[in-house]
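Each chain you see keeps its place in the complex, though not every chain is here.
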Amino acid sequence: SCGIMHFSSGLGRRGFLGGLAAAGISGTAHANSVVPVEKAELKVGFVPISCAAPLIMAVAKGFFQEEGLNVHLQKIAGWALVRDRLLNGELDASQLLAPMPISLSLGLGSAAQPVRAITMQNINGQAITLALKHHNRRDPRDWKGMTFAIPFEYSMHNLLLRDYLAHYGLDPDHDVTLRITSPPDMVANLRAGNIDGFLGPDPFNQRAVYEQIGFIQTLTAQIWDGHPCCAFGMTQPFIDAYPNTYSALQRAMIRAAAWMNAPENRLEAARIMAQPAYLNQPEIVIRQSLTGHYADGLGVVQDNPHRAGYSPYPYYSMAMWIESQLRRWGYLQRPTDALKLAREIYLFDDVVQQARVVGPLSGLQDPVAGGFPEFSVLGQTFPRAGGQAL
Amino acid sequence: MSNEHAVTRFIEVSQLMKRYKPGIPAVFADVSFTIAQGEFVCVIGHSGCGKSSILNILAGLEKASSGVVIMNGHEITGPSLERGVVFQGHALLPWFTALQNVEFAVRSRHPKYSRAKIKEEAEQYLNMVGLGAALHKKPSELSGGMRQRVGIARAFSVEPSLLLMDEPFGALDALTRGLIQEELLGVCARTHQTVFMITHDVDEAIFLADRIVLMSNGPGARIAEIVKNPLPRSRTRETMHHEEGFYDLRNHLVDFLVRRSALVTKSVA
Amino acid sequence: MGHGPNAASHSEGFPTPKQFLDAAWIQLREPFHDRGPNDRGIGWQLGASLLRVALGYGLAVLVAVPGGFIIGLSPLIRRALDPFIQILRPISPLAWMPIALYTIRNAEECGIFVIFICSLWPVLINTAFGVAAVRRDWLNVAKTLEVVWWRQIFLVLLPAAAPTIITGMRVGLGIAWLAIVAAEMLVGGSGIGYFVWNQWNNLSIANVLLAVLMIGITGMVLDLLFGFIQRRLTYVE
């Protein structure tokens, strides 16, 4: 740990200078971004899964500290609790599932709360895992009657699994059972035979392989390469009250995403995340899911460097895909202005602005200008050419 | 044989009737008698004839359905320290020691007393009943006879004008019973205590009472007769049955209980 | 209350009586609807919980009553087993759940096991106590009548200990009913506990309230039922 501290302070110094330089370059507009933040002591929630990597690194590698923030990470047992604690004001900000800022802002299931995705935490990094006994039933068309676990209704896991099943001709509402289960319970329930599979976050997919009870059917990177998973979010009132703190958090998370996205950092990340205070998982399991060099549970060692990726940009088109899927599956029924919503909730422009303040970073991709990249989801392009998004 | 004490009426019970629920027959009716100052009156009657009910009315713990009880010229309307009660089955507070049980009573009588004074007084009453050595025992550590003695000490400690006792020795064996009866008689004689006591036991009544109230069977019980005890007050338990008149009285009472108690009710009802 | 600016006020979120009644009406209108495994009525869920309780609790009674008899009749066995019972008894159903999920590799059995293990102790302890405390007089009656052992057990010991046993069973059922909700939140799939968990995830407080009310009423009915049996079996000495 001594070595890590040393390394981290060295890097922190460089990062700090870089930030100053960037601020100087971009002129006066953001000079105020280095003024002290309004609120330095922050309580931030995370769920112990690989998606939390940037948040954990921002603490462990000192990115928050460089921005003058003292972040207290709180490990939280489930998404409903994350939601309640954020809305109750017990958390200043938190890791959120990418659809959550949208569902909360729309008031799906409750009164509307203005919650914002202030950065994206990660892309890809999920998988569909099946119980070993199903190794001969790889074709989703054969999955009628199965039970699958998902972590939350308003999750990419739910939306991707539904899209995947529908793609293969199954009605996710009637042909299979979808059950909300927290990730560790997914593995135990898979072992117990209560579920046939799950679309869950890493490292639990790899954990199921490690426990020799499941195999990886498909990575979500193979469904939609570059799909968002977890966002980093807070409420609009917080942003309004503490604008500098908000921007500082954004900058730290951009740096953390960039750091995580660099393949050479993944081994160190795995080591840090394995600690009891964070994921509390065997390092080897996390490493496999972070590097994409992994056992698939059927005796094959796979290599897919896209298995986990980290990008801070909350693209508007991502929000629109999520909104379209929420509507498709009946979660959202009243008419909305999708584009307006996306711009309101996914704060892409601010992320780009703060990325400019931070300056070029090695792991950081350039944002797609305008915030409307096209995606291919199971072979379908989104947004469709000529669609409202453009 | 009744009413020769009319001149010294200390307690005057007149026309007492008790009915627990409307529509059912009265437990007893038409009950009138008097108790003179310093007198020891026993009530005998079969189970259910309402002896306890009468005693509770005298204690102020129950209300009569009709009739009044006058004590020293005032009607009895509720419980009072003037009337000490020795309950059937002792009714000591089991979480207190013997001493604390009596102190509880002394403090009620003399709220202004200091702690030391209260203790002194309580000890004195326990000594009076021969329990000086068992002050700090809980009721459960005392024998049945000792418990009943504590109950008596407690009742005496409030210096009541009238002592009410509801079958105080019913649960005791013959030997203990005899000893404690003697003590009670001694204490009452020394303190000129007025006592109203319920008993089942003919010999006990003969030994203790100046007058014995005989009640017919309930429901609708009446006072059948009030018998004056002809034995000298100097009688002792051991020699009493050699006393002249003892077996006449005893036979009279036993006959009453075995045969006449039922007849009286029938003829009256 | 001093909430920060991010304490987005959602006081309007707590359902008004009207909202609650609307939600309740939707659920209670067709409590046994079954639109696929993901959308079943609240009556159906309650039934699933009751079935689970019936199995786990029934098993516990089947084990605990004979076990309690043996323990109650033998002071030696009682002393030997007492420490284990005392340690196992206070363990929360939810704490048993991971172990059950990990060791019992069968779907329903975990939930049932948790009910079993939670309701076992009160029944076991009360049966043992009740049997050990049977009045010596009654046993002496049986002895002087040279009654055969199985008639002693079924005609003397069992009825004599019955009020104590049924008290234990009543307590055990209460605990089973507390535990089922916990178990179903984890093992999920069906049951009123799963319903609560699901509605909580959807932030449908009106439905959570409704479920909580149903849990309370069902628990009360079960308890009244046992209270009735208890009064029937209780003898006046």
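Think of it as A, B and C in the order they're written, each chain with its own count starting at 1.
The rule is short, and it goes like this: a residue touches a chain if its C-beta (ideal position, glycine included) is under 8 Å from a C-beta of that chain, and two chains touch if they have at least 3 such contacts.
Nothing here was measured: the structure is a model prediction, and the numbers come from that model.
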{"item": "Chain-type multiplicity across the complete file", "value": "A x1, B x2, C x2"}
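Following the convention adopted for this analysis, only the chains that are shown with their structure count from here on.
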{"item": "Graph class of chain-chain contacts, one of line, ring, star, complete, other", "value": "other"}
{"item": "Separation of chain A from chain B, taking each centre as the mean of its C-alpha atoms, in whole Å", "value": "88"}
{"item": "For chain B paired with chain C, centre-to-centre distance based on mean C-alpha positions, whole Å", "value": "54"}
{"item": "Chain A and chain C: spacing of chain centres that average the CA atoms, whole Å", "value": "40"}
{"item": "Residue ranges of chain A in contact with chain C within the complex", "value": "79-80, 83, 86-89, 91-92, 108-111, 113-115, 147, 152-153, 173-174, 176-181, 185, 188-189, 191-194, 234-235, 237-238, 240-242"}
{"item": "Chain C residues touching chain A - in the complex, by the definition given at the top", "value": "3-8, 10, 12-13, 35-39, 98, 101-102, 104-107, 110, 186-189, 197-198, 200-205"}
